[in-house]
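Right after this comes chain A.
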Amino acid sequence: MTTRTTLKLLGSTTLALITGLTPAMAQMTSIGPGEGELSIVAWAGYIERGETDKAFDWVTKFEAASGCKVSVKTANTSDEMVALMNEGGFDLVTASGDASLRLIAGGRVQEINKDLIPSWSTIDPRLQDAGWHMVDGKHYGVPYMWGPNVLMYNTEVFKEPPTSWNVVFEKMDLPDGKSNEGRVQAYDGPIHVADAAQYLMFHKPELGITSPYELNEDQYKAALDLLRVQRTLTSRYWHDAFIQIDDFKNEGVVASGSWPFQVNLLKADNQPIASTIPQEGATGWADTTMMHVDSKHPNCAYMWFEHQLSSNLQSDLSVWFGANPAVPAACTDGRGMQTAEGCTANGLDDFDKIKFWTTPVSNCSQGEGACVPYYRWVSDYIGVIGGR
Partner candidate 1 sequence: MTAAVEFRAVTRHFGNVRAVDGVDLTIEEGSFFAMLGPSGSGKTTCLRLISGFEKPNDGSIRIFGQDVGDVPPNRRNVNTVFQDYALFPHINVRDNVGYGLMVKGVDRRTRNDRAEEMLALVKLSGYGDRKPAQLSGGQRQRVALARALVNEPRVLLLDEPLGALDLKLREAMQDELKALQARLGITFIFVTHDQGEALSMADRLAVFNEGRIAQIGTPNDVYARPRTRFVADFVGSSNVLPPDVTRAFGGPAAWASLRPESLHVGVAEGATPTGTVTGLRYLGAGSRLTLDVAGAEVAALVPAGQPVPATGSTVGLRFDPASLHVMEGEG
Partner candidate 2 sequence: MHSDRASLSLRASAIAGLLFLHLPILLIFLYAFTTEEKSYEFPPPGLTLQWFGVAWSREDIWPPLWLSLWVASISTILAMILGTLVSAAMAQTKFFGREQISLLILLPIALPGVITGMALRSAFSIMDIPFSTWTIILGHATFCIVIVYNNAVARFRRLSGGVMEASADLGANGFQTFRYVLLPNLGTALLAGGMLAFALSFDEVIVTTFTAGQQSTLPIWMLQELVRPRQRPVTNVVAIVVFIATFVPILIAYYLTRNGSDIAGSGK
């Protein structure tokens, strides 16, 4: 580390090593014996080994059967997942649609060979070739789970489920007669701009929004203006599921966009909490397990791909997280805890009402360079939260 030249040299060598490996990395053609280890970047609650609740454990048996010891690094946002994968050292990531394309474009994940995954055919056909993990006809991941971003609310304030997202976007009096100022929350991630856009899509059709992830300058500006109104209503944004749980319990928060995960935990704690998908519909996430380009344990990774599609895992996972399995049979075959009613409650039938998270890019259906790209979402959303 003596001179800048050395630094530069070392830096570029490292980069060359990483990028140089990408094309050379051939797709796997067969699965060998496990390497004994597997490290996964995952959302909180995605990879459970019975520590939180003994009934929910889909790691211990996998470890015993495959000999691959699983270690999990939890990430709180899609941005964090991309950063962790860019840094390297992990085998798998449970990436949402707003991260998966970035990972593919950045050359951080490798194409997978679905022939090595016997259960591939059991995946929901609507997910098999979804655009957030398939590029140029190549598959870059195995679908894991999907779900809506629900509106979580306090049942003591809302005797009837709110029918519109307006409770978190517009200044208004809630059913208990008090203003919603300081009593609602929003997600602390730039992808939340899409929620605003979806709301406008319903209430201001004159803007001509067709997809909340494809916004031209005018549509984008309208969404930001709406978010600026929301800033005046929101005391604090949430980015951590458990801090949101705390805030619903002792910070007086009564409504917020949320995940079924928090809803289930709060309900289990006997809190007066419920959730709904209002008339505007909802954004949602469809997560895909992707494999790092430099994965040191590819055999274990392929064993996990197969394992994650087993219907009893999918079933338990969907109960645990309050979401929908990538394998529809898990709702009905009775091998896990999930039931058909449960899947319906989690929005299995709402698939078409959900706009799945995907990374906004400038070349969109409105034309080349017509849409506002994601990096502007990032910096502008920081500005909105900062009151600008």
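These made the cut because all candidates are chains of the complex that A comes from, given by their letters.
FYI, a residue touches a chain if its C-beta (ideal position, glycine included) is under 8 Å from a C-beta of that chain, and two chains touch if they have at least 3 such contacts; residues count from 1.
If you're wondering where the values come from, they're calculated on a predicted model, not measured in any experiment.
Trainee: In the complex, chain A is touched by which of the candidates 1 or 2?
Mentor: Looking at which candidate touches chain A, I get 2.
Trainee: What part of chain A is in contact with candidate 2 in the complex they form?
Mentor: 1, 7, 10-11, 14, 39, 44, 51-52, 71, 73-74, 87, 89, 240, 242-243, 245-246, 249-250, 265, 269
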